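Shown here is a partial selection of chains from the complex, left in place.
To keep things simple, chains are lettered A, B and C as they appear, and every chain counts its residues starting from 1.
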Amino acid sequence: MTESPAVQPTAAGSIDAGAEGFTHLAGDGSARMVDVTAKTPTIRSATAEATVLVAPEVLAALTGGTVPKGDVWAVARIAGIQGAKKCAELLPLAHVIGVHGATVDFEVGPDRIRIIATTRTADRTGVEMEAMTAASVAGLAMVDMVKGLDRAVELTGVRLLEKTGGRSGTWRRDDAEHPAAPEASDASVAPNAPVARG
Amino acid sequence: MTESPAVQPTAAGSIDAGAEGFTHLAGDGSARMVDVTAKTPTIRSATAEATVLVAPEVLAALTGGTVPKGDVWAVARIAGIQGAKKCAELLPLAHVIGVHGATVDFEVGPDRIRIIATTRTADRTGVEMEAMTAASVAGLAMVDMVKGLDRAVELTGVRLLEKTGGRSGTWRRDDAEHPAAPEASDASVAPNAPVARG
Amino acid sequence: MTESPAVQPTAAGSIDAGAEGFTHLAGDGSARMVDVTAKTPTIRSATAEATVLVAPEVLAALTGGTVPKGDVWAVARIAGIQGAKKCAELLPLAHVIGVHGATVDFEVGPDRIRIIATTRTADRTGVEMEAMTAASVAGLAMVDMVKGLDRAVELTGVRLLEKTGGRSGTWRRDDAEHPAAPEASDASVAPNAPVARG
């Protein structure tokens, strides 16, 4: 082996376009955590949504008062917030960055729960994956709580709604790009509103 | 406080129907990890699917040979397998159980990647959430790799296909229960087949 | 080095009384995870308590209705349940065992929150530390939520109330052994009772 070991990895570690613009893949197709040391820490945010499709009678039990108002929404919300923090552990090529803000909100229709997750950072990379992970994990936690009564429960429409900050600035979803997730019905229940707790 | 502290938690810890059959919620709506100490360890399996919708030109770059065959499928597969092991960490009320087998497979169409995850255990609870988590995390890892080229990429149709074992025995999805995820096109590329590596 | 490497560790790995009965310490004082492979899996439970001392006006805001009823109790409860699952990660010499049941309950007095955590397993070791960890982490999560309004908030009286199962069978705290934690006032608020949510 003649070439200096110090050269090859430095080359591999440098910022390049990646294979055909796939920044997570080196020119030979091998995975890497792309070097972002040269990027500037700036305030970035991302908002993602996910939808959980639930049998109406099961969802009605959660929202209609037959079940005592309790922890169900908080369980999903906290799972989502903690999921955002675990993004770098779950996604092999994601960077370890500071998660500096996270919220998870719900909109409930007769047969679905819409989850909206926003993550914020003042670090070197965007937090799109943190937001999508938060929405997904919140959705999985909701699935976990209802699956005993509705095995067919489905997590769907996990997608980025908006991102701000970073070199590429603001992006907002153009729903024409992909078939939109089925429209959520008007939120007849706002899970965290005091009125909903009565 | 008059009642003995030892009584109350034992009561709370015992197996009961939960609020309206929500086993994860106690009668007063509070969250709990339901007691499964009395359940018998038996062989259980679960299979879940997820679908990632990607812009065809981006997906074509991954499968059509313009990108060197590399780690992309393995990254998603390994993320899914490791995600199955992290289920109890991600879902607040999930039990810590042994994950005794996990596979993640792909079917690729012109505009989508179908992910099929199977988890197996010989422990006290089913592994439905492990399978759905594996499919979701594999999907998120795929999203992470393509989002730089397709911000509108979407993870959809995360749902249980089949479960076996346990008290309730085998369950197989009846697609009529919920609108099915859009049919995956014929798999023109089997990502792991030697031919696809040429 | 004359003695066979295979012998020494096997000896070190065998069950012995430990230094002066400290099972976590070998005869020479070195730490070890004591070998429990020979123990029989049986149903075991443990209940621990912890008390958070909070400024009455701050606690009143949480329970008196001036703050919308929301996630505060669920945050602490879920932190405790997840803390129980992380016991083996937090305590260097703790075993990796299955946590098969966990509950966290609260009793609220004018100046304190009493936390009662119960953990259950059908595994090889007791879950006393899981219960004490659950109570402690639930308490720390409560501290985290009120510290902005009461920096002097204190977590106190983390102690085992009862254990059942295992070779040593049932043990119940004899409060004379140690000065008891200050008596919790009558629970004027049961955080999860529907009435308290009105």
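Rule of thumb we're sticking to: a residue touches a chain if its C-beta (ideal position, glycine included) is under 8 Å from a C-beta of that chain, and two chains touch if they have at least 3 such contacts.
Source: prediction; values computed, not measured.
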* To do: Copy number for the full complex, please, knowing 3 are shown in place.
  => 6
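Everything below uses one rule, namely that only the chains that are shown with their structure count from here on.
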* Structure fact -> When centres are defined as mean Cα positions, the distance from chain A to chain B in whole Å is 16
* **Residue list for chain A, restricted to those that touch at least two other chains** => 68-71, 74-75, 78, 82
* So in the complex, which bits of chain A are touching chain B? -> 19-31, 53, 61-62, 66-72, 74-75, 78-79, 82-83, 86, 89-94, 128-129, 132-133, 136-137, 139-141, 143-149, 151-160, 163, 171, 173-174, 177-179, 181-182
* **Parts of chain C lying in touch with chain B, wherever the complex brings them together** => 43, 45, 47, 49, 73-74, 77-78, 81-82, 84-85, 97-105, 107, 114, 116-118, 120-122, 161-162, 172, 183-184, 186-187, 190, 192-194
* Asked: In the complex of these two chains, what residues of chain C are touching chain A?
  -> 68-71, 73-75, 77-78, 82, 192-194, 197-198
